[in-house]
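Below is one structure, written out as structure tokens, with a few remarks after it.
Just one protein chain is left out here, and the rest sit where they should.
Chain naming follows the written order as A and B, and within any one chain the residues start at number 1.
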Amino acid sequence: MSTTLWKTTVASVGGDAGDMIDAGVLILFGDPVPQALADISVVHTDASTLTRPVRPGDSFEFAGAAYTVDEVGDHAMINLIDLGHIVLYVNQPDQKLLPGAIKVSGPVFGTPASGETISFSGA
Amino acid sequence: MGDNPVMRGISWFAEHFIGLFNESATQFAGLVTGILPLLMVMLTAMYAITTWIGEERVTRAIQWAGRWAVTRYTVMPFLAMLLLTNPMAYTFGRFLPERYKPAFYDSTVSFCHPITALFPHANAGEIFVWAGVSAGVMQAAPDKYATLAVLYFMVGLIVILIRGIATQWMTGVLIKRGGHEETFKRYDEAYAEGKIQGVAE
Partner (left out) sequence: MSYQTVKIVKGSGGWGDGLVLTPTDERHVVLSVTGGGVHPVAAKIAELTGAEAIDGFNTHVPDEEVMAVVINCGGTARIGVYPKKRLPTIDIYPGSPTGPLAQFITPDIFVSDVGIKQISLVDEATAAAAASAAAQTQSKEGGASDQSSTTTATATQERPKTVSQTQAEKGGLMSWVVRFGNFIGYVINTLLSSGRQALQIILQTVLPFMAYVGLLIGIVNYTGISQVLANSVTPLASNPLGLLLLSFIVAIPVLSPILGPGAAIAQVVGVLMGTQIGAGALPVQYALPTLFAIDGQVGCDFIPVGLSLGEAKPETVSVGVSAVLFTRMVTSPIAVAIAYLASFLL
């Protein structure tokens, strides 16, 4: 049985977020966020409290697909708790792990719609 | 018309429907006028003071306080909560050896409500643990309110010291029982060499 660690709802998708997503990079920010960041991010709202840190092996659900968490950066959890901010890199195992990032593997990122749910679940 | 049972039912409902919300509104107004002005000015003053003291100085004081158990579970959690507030206060755990981290967390988190009696900004989102109980005291015996605030704070300090020491002991026991002795010895050595994460310079 999987338990939900963190769950949130898409509020808006920035104008340039599509370009980032096409490049395999998904940037999440909790509302409110400065416009400059909102442009490239998927802004979400009403996030739940994180119940435990996300770790490799957990899963990530986004735009109707499931992903496996491979690596978690040192600052990723602090950003997530503090700002609802996290950056996900899909299928880029060769890229250096950045402190604020989580690397996942799975299908190519789709484009989310407002009102959709995004979540992390424990294995 | 007053004898009509339907009408009587409607007017009974109307009266109590409004009555219920009137009572709620009175309670809300009581909270807003009773707690909010004090909270607002205290928050303002505390945010300003923490800005003036500055993070650098606090970080130094915190590291100093982390050395001895007596200050590690009293002064350190207090300063962490006061300056960084809930939940960022727990980030100061990074200055401690791994085996003390659970005790520091237990101690610090246990102070996140007692501290609101004197420094509400430290955990303004959960102020009602204190404000709820103390509002009753304010009503029944206003002269005892200030003493209660100081006592809650002081007893809080004693309690977190006990919690810190108890949890530190328990962590030690669990490390031995679980066969983690070797792992933690490695952590201690790394700590002794000064490999603390997150410390610049």
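Here is the rule we go by: a residue touches a chain if its C-beta (ideal position, glycine included) is under 8 Å from a C-beta of that chain, and two chains touch if they have at least 3 such contacts.
None of the values given here were measured: they were computed from a predicted structure.
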| item | value |
| --- | --- |
| Chain B residues that touch the omitted chain in the full complex | 16, 19-21, 23-32, 35-36, 39-40, 43-48, 51-52, 54-56, 87-88, 90-94, 96, 98-99, 101-106, 108-110, 112-114, 121, 124-141, 144, 147-148, 151-152, 154-155, 158-159, 162-163, 166-167, 170-171, 174-175, 178, 180, 183-184, 187, 197-198, 200-201 |
| In chain A, positions touching the absent partner | 20, 23, 25, 27, 29, 32-37, 39-41, 49-53, 55, 73-79, 81-83, 85, 87, 96, 98-101 |
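In this text, only the chains that are shown with their structure count from here on.
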| item | value |
| --- | --- |
| Centre-of-Cα separation between chain B and chain A, whole angstrom | 30 |
| Of chain B, residues touching chain A in the complex | 87-88, 91, 197 |
| Of all residues in chain A, those that touch chain B in their complex | 74, 78, 81-82 |
